[in-house]
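Removed from the display is one protein chain of the complex; every other protein chain stays in position.
Just so it is clear, A and B label the chains in written order, and each chain counts residues from 1 on its own.
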Amino acid sequence: MRHPFYLGYGLLLLSLCGLAEYRGWSFLSVNEVKNIPKSMRDNPGAYRSHYGYYARHVGGK
Amino acid sequence: MSAPHPPHVKALNCPSCGAPLTIHGMQHTLTVVCANCLSVLDAKDPNLQVLQKFEAQQRIQPLIPLGTRGKVRGDTYEVIGFQVRGIEVDSIIYTWAEYLLFNPYKGFRYLTEYQGHWNDVTVLRTLPEVSALGARPVAKYLGETYKHFQTAEAETRYVLGEFPWQVRVGEKVTAMDFVSPPRMLSSETTAAETTWSLGEYIPGARVWEAFKLPGKAPSPVGIFENQPSPYKGSPKHVWVIFLILLAALFVVAQVTNALSAKQVVLQGHYSFTPGSTGPPSVVTPTFELKGRPCDVEFAIRTDLTNNWAYFHFTLMNTDAGEASEFGREVSYYSGSDSDGSWTEGGPTDDVLIPTVPAGHYYLLIEPEMDATAAPMNYSIELRRDVPAMSYFWIAALLLLIPPIFTTFRSITFESRRWGESDYAPSSD
Partner (left out) sequence: MSTAANCPNCGAPIRFRWSSAVQTVCEFCRSILVRRDVNLEKVGTVADLPEDSSPIQIATEGIFHNRPFVAIGRILYEYEQGGWNEWHVVFSDGVSGWLSDAQAQYAVSFLVPMQGLPPAESLSRGQQFRWNNGLYEVTCLTRARYRGVEGELPFEYWDKEEVLFADLETHGVGFATLDYSDPEPLLFLGEPVEFDALRLKNLRQFEGW
């Protein structure tokens, strides 16, 4: 079989696609916050998200 | 039986300068060159009459010394003659070397060398069929089609050793080359006859090995007319493999799609009035994600018109005490101008968040809008295990790179080859 490298490369891409689908990968970068105390979890209204350190989002026109 | 004594190597002296000469080609040799005084002598004359004396600014040393024996195609041949011939193209003279090889049983063959490119050449006794295919002539031989590469007048410029023909420095032939890499058909036409020969490109290393020459063969410069392309056949093969891989990719995409649960885990309709600050606008009820860690799709639908909204999401995992935060902007503008109506952006957004493990979750939604904007109604729908088709598109594009690259390299190689031919696009 000619071009074994290309075939290998193609199969690798296919496997990566399959893995990405299985594991649910995404390009979105998500900010993870760990170790949230129970008190906060039980009282959702008290949670302050970390987006405070974004500049005031100015979007649109 | 009156058989003459077996032919042997003849040792003689040049009548012009007295230098010793030997004749190895037996009775086949018609002319022999005295290397010392550069005289072409009549080998059939007992007195070795001088037929021509030529001059050379520089003595040329053949890369394969005369008298060397080597194995070519399984038979031993001896180098008995050497000549340098040249053609003139655009006032530049290009020369190449030819080595005459002899075996008393198998006869004669030639090795030609040009800038490190070697060819193994034999004379044909079958006539190729020459026809004009479009603007360019082709020659057909043994079922193979050879394309015309070059026609030029070749002049003999330097000779050493022995020849089975009347060699003279300055003699000219019209030479036509037809190529079908790695082979080449050449015709040489004089007033008396046309001779066809078939050449096959061989690497210099083969010549060095065959004749046990010291050192290494000189590296080839440029691309020779019948030099085989390292990409020969490759573009086709690579594209076929591409199609196979693309088909496999399509199948995997379909299977992925079929196997994805696409399960709705949360749905809600909400409103947001800008200007109000303080606590997060929306806290959704708790929902459960079951199964393997997989992606979760957020589908945002709004009734925005000529406005924007920024949604900040916090997905809280109550089991693990962890949260994932991210933001999405949705903007939608439309209008009319002299060119007609236009739109920009859209009132909806779909995004996938990666690898969310099983567990209990709730979602905090904090929208943000321009303080003066009208209130917005929106809905959020979360679905787990949704296929991400973008990966397949990316993979398809990545798969395209090697075949495009190979095709490009092959085309570049061939254009360099044909750049030396009669058909090169003229630069001047």
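Quick note on the criterion: contacts are C-beta pairs under 8 Å (C-beta built on N, C-alpha and C of every residue); 3 or more make two chains touch, one makes a residue touch a chain.
Note that this is a predicted model, so its numbers are computed, not measured.
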Original post:
If the full complex is used, which shown chains touch the chain that is missing here?
Top reply: B
Subject >> Candidates B:Q27, B:T286 or B:N377 - the one touching the absent chain >> reply: B:Q27
Original post:
In the complete assembly, which of B:G86, B:G107, B:P203 or B:G359 touches the absent chain?
Top reply: B:G107
**OP:** Considering the whole complex rather than only what is displayed, give the residues of chain B touching the chain that is not shown.
**Re:** 1-4, 6-9, 25-28, 30, 76, 103-108, 123, 125-129, 140, 164-166, 192-194
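We take it that only the chains that are shown with their structure count from here on.
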Original post:
Between chain A and chain B, what's the gap in Å when you average each chain's C-alpha atoms?
Top reply: 40
Original post:
Can you list the chain B residues touching chain A in their complex?
Top reply: 233-234, 237-238, 241-242, 245, 248-249, 252-253, 256, 260, 279-280, 283, 292-296, 307-310, 312, 314, 316, 318, 321-327, 329, 331, 333, 351-356, 362, 364, 366, 368, 370, 385, 387-388, 390-392, 395, 398-399, 402-403
**OP:** Show which residues of chain A lie in contact with chain B when the two form their complex.
**Re:** 2-3, 6-7, 9-11, 13-14, 16-18, 20-38, 41, 44-45, 47, 49-51, 54, 57, 59-61
